[in-house]
Every structure is written in structure tokens, then in C-alpha cells.
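Here it is: the structure, laid out below.
Complex shown without one protein chain; remaining protein chains in place.
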Amino acid sequence: MSRSDATPDAATAGREMFALIEELFPVCRSITGAGFRDTLHRIQREIDLDVHEVPTGTRVFDWTVPREWNIRDAWVKGPDGELVVDFRASNLHVVSYSVPVRRTLSLEELRPHLHSLPDRPDWIPYRTSYYEDTWGFCLTHRTLESLPDGEYEVLIDATLEAGHLTYGECFLPGEGGGDVLISCHSCHPSLANDNLSGISLAVALARSLTERKRRRSYRILFIPGTIGSITWLARNEAAAERVRHGLVLSCVGDAGRLTYKRSRRGDAVVDRAAAHVLRHRGVDHEILDFVPYGYDERQYCSPGFDLPVGCLMRTPNGRFPEYHTSADDLGFVRPEHLADSFRAAWEILQVLEHNATYESTNPKCEPQLGRRGLYRRTGGHASLPGYEMALLWVLNLSDGRHDLLAIADRAGLPFSVVREAAEELAEHDLLEARV
Amino acid sequence: MSRSDATPDAATAGREMFALIEELFPVCRSITGAGFRDTLHRIQREIDLDVHEVPTGTRVFDWTVPREWNIRDAWVKGPDGELVVDFRASNLHVVSYSVPVRRTLSLEELRPHLHSLPDRPDWIPYRTSYYEDTWGFCLTHRTLESLPDGEYEVLIDATLEAGHLTYGECFLPGEGGGDVLISCHSCHPSLANDNLSGISLAVALARSLTERKRRRSYRILFIPGTIGSITWLARNEAAAERVRHGLVLSCVGDAGRLTYKRSRRGDAVVDRAAAHVLRHRGVDHEILDFVPYGYDERQYCSPGFDLPVGCLMRTPNGRFPEYHTSADDLGFVRPEHLADSFRAAWEILQVLEHNATYESTNPKCEPQLGRRGLYRRTGGHASLPGYEMALLWVLNLSDGRHDLLAIADRAGLPFSVVREAAEELAEHDLLEARV
Partner (left out) sequence: MSRSDATPDAATAGREMFALIEELFPVCRSITGAGFRDTLHRIQREIDLDVHEVPTGTRVFDWTVPREWNIRDAWVKGPDGELVVDFRASNLHVVSYSVPVRRTLSLEELRPHLHSLPDRPDWIPYRTSYYEDTWGFCLTHRTLESLPDGEYEVLIDATLEAGHLTYGECFLPGEGGGDVLISCHSCHPSLANDNLSGISLAVALARSLTERKRRRSYRILFIPGTIGSITWLARNEAAAERVRHGLVLSCVGDAGRLTYKRSRRGDAVVDRAAAHVLRHRGVDHEILDFVPYGYDERQYCSPGFDLPVGCLMRTPNGRFPEYHTSADDLGFVRPEHLADSFRAAWEILQVLEHNATYESTNPKCEPQLGRRGLYRRTGGHASLPGYEMALLWVLNLSDGRHDLLAIADRAGLPFSVVREAAEELAEHDLLEARV
């Protein structure tokens, strides 16, 4: 193999991913604003990223790009003048996209603006209010319960004004044959698994892809959830049509087993590739059917696009108690889990990269492998080595209707073995790639 | 919802069904004759029923409408002159369609004309001989065993003469979009579950449908088994072509679990609707594949028609010991089982009535539900309420290729929830019905 396609070192990638998460954790991201923009600038130090700015008010299908939100400070002061809630301690304390406010009000008036988790009294929830003008604070239930009656002073020093929605796009051109879309929402504040882990995996994949020859082109998007994918799709319908495979990345740093959620199509190549890779890893995993809820696959898989985009996760959104709380912190994600996710994602991309359909140049009977040195010389043994079985499978099923992934699945062999067999047969002119 | 489509009260329906069964139980029905005609006249007091008379000798496909059978009396007198078998005690005592007879004969000569159930010595079997000229009596095995040798006098005071085959048809026109066929054989004498229960369910459904607005048209048939459906099909080929869904009703009053037998097609809308309704009821039930035996689905599903007609039952024909015996009496059926069958049948009809295929008017990305008040305002929660999931499923799958039933099945949600979501989305012009 002449291509520079050495497998990247996953353990190193996992450590680098974790380091990036640590750096980005304190930033107060939202769907627009300085936090999101700063995050993209940090990513630009890792990979070649175009940053796009879309003005407030731009129509994107049924939606409108919202005002830009920026926050400087926020707190709640108790009757005794002490801070009871402080944005500087955790950016989760403010409901994302809160309108600016400076008021004094009674606890009773304040209460509807306070969000807590009675079942998890020490955790701060993460709440948003993107599309309705309101404000609020999130705090631990323990704190909420301890608040005395009296007058409270609240400050949210934020602006919600015409500006831009920002997103980042890294395009890595390949030889052709359709694009691979990788997408991660990047709009969450101090939450590690959801979705700094996804961001860090997208960065690591982009970096490894950058360093290698590519058959496919890759488009890696760092976008605000929902409105970001809608904006990208609205502005890039032609590019969307070139997407042949796609993965949304999210929640890839926790200790849970790997989970792949199928695209709406259910049997796209990426669906078969992910199932193949996860099955051959030999460890517990889960394959979920598509549901129109979750991350930006909701938009990519809307009926007017129906792109073949699945979602790679460890524990899915909403299925771990720490989800969307202050407990989704730097202790909840680990370099080794990030490394494991990187390894699986890379293997899936390798299948997408190298999957191909061939036709046998000798479809009538087997070609004589022995005289080409492709078959052992003494006959009569009870079994055949796996690689020779791969050669026979590839020859038998290369009728233009089975891609290598289908051959691997029917043969029960890993894709890498089948691919190697096919490439060797092609070198001996026993296969021709079908364009 | 402006339509008067309140769900009928099943408990009341069950009590009324049982009362009708009690009234009709004593009548000696057969495939033709006064008993069948009297039964239809009783049903006419409940619903708007057309009674059709087809002359003896009419060719109906491969068959010929038989002579009309009417019976006044029948008995067997023993050697001592006492009645040992008496039609007035049970109309099951006479083999249905027996030719008239008045003879004296030995027990040995009589024996081949006597039918009993050795395994159930206290039950009288139900036997017929429609298409061969013979006569016979049915009696308990205990009585049979006790008959002394000697001379027996037998009387069957019946007529088998040119007349008519009678059937009843209730047509309830709807807005269009294909007819729903409901069919029950009504030719059995004093047997409660098979098939007075089916008759009573057909009557109850017809009455509830009569009182409501209808999208579909409904055609409810009360016919003699086999020859009745053949006769109806032979005379109504154009109407048969308009049948989009159908249900044969039988054995719906016993204590067994509900059973649905699929149409020959196996995947007709009625098959999917019945499976959906039975699954979502959350109680034990059974779905059977089509077999060309059972009730009039045999004719509706013959290859030249292949109508999408399934069969709703509780315990199927031949699977309960009381089947076709005197033990299938008024104690074997209960108002609460009838009510339960009514409820299930009504739910199936509701699916057939309201199932539709839509296309999203915003197929590219999700429409913004929040600004239409269709989505909760604060984001970040771990899960989505079922109704909002239904909205997303309907939007995602309304591509003109999925009907609401398919969406409900894929979403794992009850049809009623999906239907409500679709109707609300249509009100907001987010869906358009596909004609």
C-alpha cells in the first residue's frame, strides 16, 4: 500500500482531546456570541477552519437567525446583600439567552425565574430560552430551599442585539466520490460530555484526516445546535447534495458503551459501516433506530434532505443523569473513553473511505490463484486461512452489486481483511473497480 | 375537533349486545328459511337494513342458490312411544337442512342418522347437510347410549323447496375514499358465541356508525355462511372493488383473548390497524396468519377478489370445546366480553376512518414549532413529552410515503396521539393531506 494511511495513535488523540476539553470548558458558549466565536478561534489553532458569520434576521427556511447574545456578568443578591447565585462561579447559573435585567423583587416574584433539580439537590441544571424573551437563573435545589424570604436583587448584564450567528467549517478536499459530513453542535457552556467531547473528537478526526491522503472529501462543521444546521443547510443546498455519508458526534467521553444511532434511511452505507465496526470490536455496544429527536441529525434527516447521517455517541443524550447539569464536568469524561471513541470513529471513516464495488474480470469459475502466488501450494487441508477465504469471497461476490462492506458482512470477516484482499486482486487485474 | 366523533360507551353496548343475543337465541336459523328471515327483521328494529331475496337456482359463480329449508317440528319416539329426541327442546337436535321424513325403523337402521359427541356425553353437537339430501338427529351421547333396541318412529316435518336465499345489507355512506366491509354469518341456530355474538357486534357497530359523521362508507352484511358471501360477491362485483378494508366478525363473546386473523395479503391497512390496536391495548392477544379456512374471509380472500378482509374473534372457531355444540349457550358469552370486543373493533374502525397520508409543507429542516405555540418554551430538559415527539415524528415522516398508522408504528405511539398531532399540524398549514 503506497498511501500514507497509517492508523493514528488513539491514546495520544485521547489525551489531546481531553486537554482541549479542559481549555474550552470555562467558556460561556451559547448559540451566538463571543463564547461561540472564541471557541472557533481556539479550534483554528488545531485545524484549518473557515469561520462564517450570518447576520441576525437572515431567513433560513422556516426560521430566522436570532439576535446575538453576549453576557458579562450575572448574580442574585439575597436580603442580606450576599451573592446567592454568581455567574462567575458557573456559567450554568444563567438561563442561556436571558434578556438583560436589573431589578429588586421579592422571593415570591423571583421564584418563577429560578430552576433547580429537586431529585439532584447538589447539581445546577442547564436551561435555555432561545426563542422567547425571558430571563432566569439555575441553581442547586439545596440553595433554592435555603433562600429566606425577603427582597432580592438580580442582575443579568447581557446584550441581545442584532449581530451574527457564527459557525466554523473545515473542508478537506479528496479525490472525489462524494463528501463525508461530520457535525457537532458547539453551543453548550461548561458541559464536558455534551458537547465538548464531540467538538474535541471532530477536531482530532479533522487533524488526522488533514495529514493523510483522502479519497473522499470531508466537511467538518462546528455549529450551534438546531439553528446552526438549519443555517448551514439553507446556505449550502448544493453541498448538502454531495453528502454521501455523515456522522453527528456527541457525548463521546463518558464511560458508557458506544452507541450508534442510524440515519433516517436506516440502511445507508454509514449505517452499515458503523454496525460493522461496532460488531467487530467485540465489546458491548448499541445500535439505535433513527428518531427525530436528539442532535442535528434531526435537520440533516428532515424529509426534504434525508441525508445519510447517523450519530455516534457513548451514552445517548438524556440517558445519563449528569446530562445537562453541572455534573457533566471534567471528571465525567476521561481520555481513555475519548481515545476509544476516536478509534471507533476512525475505523468507521476508514470503511467510508475505502468501501468500493468491483467486478471480477474472470466471472466464469474461479481464476487460478495458485499460479499467481495467492493460494497455498499443498492441497487437502481441512480449512482455509481467513485471508484466502477473503480472496474467494471477494471474487465470488464482485459482480458489481456488492460493495466490499456487503462482502465483509456476508463473509463475517473484518472490512480491513476484505479490503486488503480486494486491493491485492485488483493489483493482479482480477478485479476492476466499478465507477 | 368539530366532528361528532365521541367514543361510544362500550359497557352499554355490551349489555345491549347481550340482550339481542338472548332474544335471537331460540330462533332456528339455517342458510335459508324463516329463521334467517325473522332474524333480519329483528335486526331491522335496530338499524337501517335492506333485506335481499335471491331465488333458488340462481347461479352464483361455481355455486347455485339452494332450495329454501323450513322446519316446523321433529322428534324421535322410542319403542315405548316416549319422545327421546325433541326439536322443541333444542333446535340443534335436527341436522340442519334435513329432508322431511316420517318413518318407523329399528335402532340399527336409525343409528347412522344419529350424531353425538362421545367425548362430551352431555352436549348436543351441531351438524349440517346443506348440499346432500339426507336427514339426521343430533343428541347427547348419554341419550344415545341409553337407547334400547326396538322400533323407533321418526318425524322431520320440514320442507325443502324452491324459495329464496335471504341476506341483509346495511349501507352507511361516507365522504368517500373507499368502503369498509363488515360481515358476519348469521345462519347458525341456537349457538351464542358462534355466531350470535358476531351478529350483535355488527349491529352495535352499525348503530354507532349511523350516529356519527363518517369519512368512509360502511357496508355491513348479515349473510348465511359461504353461500351468502358467494352470493353477495357474485351480485356486487363493482361494490367489492370499492372495498378498501374489511372485517369478518365471529366468536366475540367468550372469555378468551382477542384474536385477529390477517387477510390473505397479510399487510393490508386493516391488518396493520388491528395489530396496532391489539398491541397498544396492553393485554394478551393473538395475531394469526391467513388460512383459507374459517369464515367468509375464505370467499372475500379468494384469489380472484383478494380483498383486504381480516377476521376479528376472541377464541377462534374450533379452538374451544363448546364450539358447534349445545354448550355454546347464553352462559358461554358475557356482556363484558362483548363490550371488550366492541371497544377493540371500534378502535380498529377509528384507525381505518382517520388514517391518512400527509406531506410536510416545510420538508427542509424542522419548521419552528415554538413560535406557533406547539413546543415548550424552556429548553434543555432531558426528555420530550410524547405529544411533542408525535409532532416531530409526523413532520419527519410526512413525505407522502408514510401513512399515519405507519408513523405511529415506527414511533411506538398510539394512533390517536399521532392523529391528533397530524390534525394540529395541518391546522397550522404545516401538513397537506395527500389525496
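Letters are used for the chains, namely A and B, taken in the order the chains are written, and counting of residues starts over at 1 for each.
Assume a residue touches a chain if its C-beta (ideal position, glycine included) is under 8 Å from a C-beta of that chain, and two chains touch if they have at least 3 such contacts.
What you are looking at is a predicted structure, and each value in this text was computed from that prediction instead of being measured.
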Residue in contact with the excluded chain [from B:G81, B:G282, B:P303 or B:G331]: B:P303
Omitted-chain contact residue, chosen from A:A6, A:A89, A:L384 or A:A433: A:L384
Among B:E82, B:E108, B:E132 or B:D149, contact with the omitted chain is made only by B:E132
Residue by residue, what part of subunit A touches the chain that was omitted? 360, 362-368, 370-371, 377-384, 389, 392-393, 395-399, 411
Would you write out the residues of subunit B that touch the absent chain, in ascending order? 60-63, 95-96, 115, 125-132, 134, 136, 226, 229-230, 233-234, 264, 291-293, 298-299, 301-306, 317-318, 323-324
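We adopt the following convention: only the chains that are shown with their structure count from here on.
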Rounded Å distance between subunit A and subunit B, as computed from the means of their C-alpha atoms: 54
